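Missing here is one protein chain; the remaining ones are kept as they sit in the complex.
Chain naming follows the written order as A, B and C, and within any one chain the residues start at number 1.
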Amino acid sequence: MIYFHSDYCQGAHPKVMEALNKTNLEFTDGYGLDPHCAHAEELVKDLIGKHDCSVHFLVGGTPCNVTVIAAALRPYEAVISARTGHAYVHETGGVEATGHRVIVEDGIDGKLTPDLIDRAYVEYQDEHTVLPKLVYISHPTEIGTIYSKAELTALRRKCDELGLYLYLDGARLGTALTCSKNDLSIREIASLCDAFYIGGTKNGALFGEALVINNPAIDDHFRWMMKRQAGILAKGRLLGVQFEALLEGGENSIYYEMAAHSNRLADKLREGLRALGVRFYSDSPTNQIFPVLPAEAVNELRKDFFFYDWAQASDGMQPVRLVTSWGTKDSDVDAFLDATRRLLFS
Amino acid sequence: MIYFHSDYCQGAHPKVMEALNKTNLEFTDGYGLDPHCAHAEELVKDLIGKHDCSVHFLVGGTPCNVTVIAAALRPYEAVISARTGHAYVHETGGVEATGHRVIVEDGIDGKLTPDLIDRAYVEYQDEHTVLPKLVYISHPTEIGTIYSKAELTALRRKCDELGLYLYLDGARLGTALTCSKNDLSIREIASLCDAFYIGGTKNGALFGEALVINNPAIDDHFRWMMKRQAGILAKGRLLGVQFEALLEGGENSIYYEMAAHSNRLADKLREGLRALGVRFYSDSPTNQIFPVLPAEAVNELRKDFFFYDWAQASDGMQPVRLVTSWGTKDSDVDAFLDATRRLLFS
Amino acid sequence: MIYFHSDYCQGAHPKVMEALNKTNLEFTDGYGLDPHCAHAEELVKDLIGKHDCSVHFLVGGTPCNVTVIAAALRPYEAVISARTGHAYVHETGGVEATGHRVIVEDGIDGKLTPDLIDRAYVEYQDEHTVLPKLVYISHPTEIGTIYSKAELTALRRKCDELGLYLYLDGARLGTALTCSKNDLSIREIASLCDAFYIGGTKNGALFGEALVINNPAIDDHFRWMMKRQAGILAKGRLLGVQFEALLEGGENSIYYEMAAHSNRLADKLREGLRALGVRFYSDSPTNQIFPVLPAEAVNELRKDFFFYDWAQASDGMQPVRLVTSWGTKDSDVDAFLDATRRLLFS
Partner (left out) sequence: MIYFHSDYCQGAHPKVMEALNKTNLEFTDGYGLDPHCAHAEELVKDLIGKHDCSVHFLVGGTPCNVTVIAAALRPYEAVISARTGHAYVHETGGVEATGHRVIVEDGIDGKLTPDLIDRAYVEYQDEHTVLPKLVYISHPTEIGTIYSKAELTALRRKCDELGLYLYLDGARLGTALTCSKNDLSIREIASLCDAFYIGGTKNGALFGEALVINNPAIDDHFRWMMKRQAGILAKGRLLGVQFEALLEGGENSIYYEMAAHSNRLADKLREGLRALGVRFYSDSPTNQIFPVLPAEAVNELRKDFFFYDWAQASDGMQPVRLVTSWGTKDSDVDAFLDATRRLLFS
């Protein structure tokens, strides 16, 4: 069985495991108050070129999203998200559990635009309605697309105009930063967002995300918020140790290297399928691609490959999601392309 | 610096690391739906001698407590806890964040009794008051004491009488099960509680707790509750792999061995201090002990040993907490005793 | 200034005031535990032809909606509502404040259909998503339309099929029951819904709604839920006294009479405007009508009449909302029609 169903199917990159093994018997203080977290925080700040911010390490993306939103909003305030946004669609109401609404707009290629924010904003402006206050975006989005520098800058301007926070969910940030269509550096992201996180879980960590908060209003007593949301890990140093291993070397780190590898194999898969005449559900330049295949072929492919259906089939065609990761091999991609070729042309 | 400040100061037992290393490159499904979690679940059920229950693996104790309580209670229902209970005192209002009150009673040696439950219960019985529904206990307690079989059985009876759930926080369950004064097996605990967890974080795991739910009313859609509370780990298999390593062999597992080691060194420390005439803040038979030392001696000891003050000093005497773990060495204990002897008798 | 902006612009029907005056100096117990509430409960049960239910009196519609939803749902469960639904659009996130999502579908004429429920339902079926559990409808809807017997029966069937609760917001129930197009009696509504309320505030009470709960699962400890949501009135008898006055006589009560009066004047206004060639934003047979008028005429009308704009103007045409009530007079309607005629044809 070859896995294309997600980028969290294996453990960690061997260098991450090596760091965990090497530091395993050290004694340190808990809850993230240890030298590894302090060092990893410096690595993050160097990478983003920004030191007037704070960095918190959390176990996963959902804890990041929920804690940032709960910390940022007054009780009557709300989030604006694309309908495909993870915080809306795949967190079992974690945001609502903290008392806040997620206002959804049908995104364009999974993305929000200034116009969509305006549209959500104008409907909610008296005391009988919630008040939009935080724009939640994913980069790459849940359908693999990315924001350009112009697009993210335009969102920032709109947020400034309306007094909104801009928060970027970077669960797969590495593949956005290293894909061929990208024109947005992590330093620019850091300068444009009130908060964002650098996802580790889906790029070679056992688990863990590095959350950067630029806006002091969101950062106020943030560790209290993390604990209240059950999100402080006792052995917090595990997060520091992993991010040391991931980010050492900055843009030459294994974090960038793994993401580039994932993208290269996704590119290969995409081009290979395109050459077979396959069309795609979304125009993703990153490590998630969404080919639309004959439902019968999909059923055959499922015998040897593990992947998810993405949307309802129609007219006998089934959109699926294929995800590559740092652990995907060229031979995995070759095998999928060979199998698909056989199924489509035999 | 020698660490007695907690049992989460190191990484994991070498056999846990070995298991993580060995399985690191395996591909599995995520979110705990993998063969390692399934196998670890069987190991738990074999150990507790009970198969009509469900087992969930969570990252830490606070997520266990909060998720069980949120799942068990209707909105107007409340928890009864001893004042020292972790869920009350050290989770930054995580329970209240889910909308529920924790009613506190001054425990006896950190423990609840049927009388204390009665006392809490009678005050809350009309629609203007919350309704107590879940009894939260820790075993061992936060001050190291343990429930006897008679005591836990009496709590169960009281809970049955009043229609309450009994939930046991087993963050340090291993040291309760293996200490010299214990007369309560894990099978008995499993038969007496509606839910409890077997703590891994504080006994040799990198992180992770195995939550056992016996009562279907609490277990209903529990994975939805876990996700809503941001408590499902993407690479859930990390929890399964660790508990496989911890529990393989049941009562002969490293889980029991590590806890017994912690207790042996705590016993040695306790007896050594007692021989020096030191008295104790609580009568703990487990791996947390609370000697009361001259404040000046404490300040000196702090230079070489890392530990916490436990309560306010009075009359120049300072209660402190010393915690041993699977990684504590005989020489660490000897060093502490030597230093204390010198300070007290020079 | 003539008021068409809502049906809560005056105090109460004189007979309601008379009842409050007459009983004012009586001593009774508080919190709704008085003979007037008990009698009003019987009047409600007689009217709906159902005695195996419970009746609670609350101060307003928002408290009814929020309390029913909070009582009915487990934490991870969600509401399905039309986008225009009051609980979604005009309660400042009161539902989310209790931890629950409102899933919105674009309604058809402000109404939900079995297909829309299906559509919402299928997207939310694993532990990463909320679980739809309660269908919220308004009757009449926020744009004045009503459910037919066939439509409500179909919703009930769909709810039974999917295991959902059906809750009907009856803020303006009287005008639904008494409008010319209605084919659905209150007895049928009572037999089809898990819970619904008979709105008093918008039909001649000072304030107050009579909430009927048929499903014991929702009614469990409901007075605890009411108090927790700050919704029990100290002098609860005020609600009982008002509903005695409103409902005495059943279908011959002032409740029905006032609603019929509102509808008659809305009909007159509607037909009058239609005769002037005016078209409407929604096809409402009840006491809220939504004519689309030239923006310039609207600005002129505003000088003598108080009403709200309903939606954005387009092409110089402005949809407005006109609401009649028990206190609206024929002369008020005549004045509006005269003024409009002058503005359109001069």
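Quick notes
The definition used in the following text is that a contact is a pair of C-beta atoms (placed from the backbone, for glycine too) under 8 Å apart; a residue touches a chain by one contact, two chains touch by 3 or more.
Since the structure is predicted, the reported quantities are computational estimates derived from the model, not experimental observations.
For the options C:D29, C:D46, C:D220 or C:E271, the residue in contact with the chain missing from this view is C:D29.
Residue-wise, the contact with the chain that is not shown comes from B:G99, picked out of B:G11, B:G85 or B:G99.
Note that of C:L43, C:V59 or C:L73, the residue touching the chain absent from this view is C:V59.
One of C:P75, C:G93 or C:G272 touches the chain omitted from the figure, and that residue is C:G93.
Looking at B:H90, B:R187 or B:R302, the residue that reaches the missing chain in the full complex is B:H90. On the side of subunit C, the interface with the absent chain consists of residues 1, 3, 5-6, 8-12, 14, 17, 20-21, 23-30, 59-63, 66, 91-94, 97-98, 201-202, 206-207, 224, 227-235, 238, 306, 327, using the contact rule stated above.
Touching residues on subunit B toward the chain that is not drawn are 75-76, 78, 89-93, 96-97, 99-102, 127-130. The chain not shown here touches subunit A at positions 70-71, 74-76, 98-99, 127-128, 130-131, 220-221, 223-228, 232.
Criterion: only the chains that are shown with their structure count from here on.
Among the other chains, C has the CA centre that is most remote from the centre of subunit B. Put simply, the C-alpha centre of subunit A and that of subunit C have 43 angstrom between them.
Multi-chain contact residues of subunit C (touching two or more other chains) are listed as 75-76, 99, 127-128, 130.
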